[in-house]
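One protein chain omitted, others in place.
Showing chain A:
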């Protein structure tokens, strides 16, 4: 979790890691009612030229956002977020998110930050670049007050 005084352009997020597994992919498909065999049927995934079952495009998005929320703390409001699926990951891969604050601006009662994000596999291959805009309430202590409890 971060403190608003630390939020300036150039600040980097602590790397966020999430290990995928066939169980996680199955359960993500189940809760999103995604019956695409490429996520749970390894033989089918291989028939399409992949080494194993694929991490869902939306799970890549979730992992990027997890990194932002873990860093920004519970007081943050998401304004906008986007990502592109550029490279695949399969069950067993570890996904690692890094990010950097590229712009900070103060508005009445809030501080707004824009970040650039990257999600890579453990071997360094880029899976999903992204970007996010977040805002914190300035609070009674002003824009330099703590972002969360």
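What we mean here is this: a residue touches a chain if its C-beta (ideal position, glycine included) is under 8 Å from a C-beta of that chain, and two chains touch if they have at least 3 such contacts; residues count from 1.
In this text, contacts and distances are computed from a predicted model.
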Legend entry - Chain excluded from display, named as in UniProt, from "Hydroxyacyl-ACP dehydratase HTD2-like protein with hotdog domain", "Pyruvate dehydrogenase E1 component alpha subunit", "Sugar ABC transporter permease" or "Acetoin utilization protein AcuC": "Hydroxyacyl-ACP dehydratase HTD2-like protein with hotdog domain"
Inset, instruction - Determine and list the chain A residues touching the chain excluded from the picture. - result: 18, 24, 27-28, 31-38, 41, 44, 48, 56-59, 61-63, 65-66, 69-70, 74, 77-85, 128
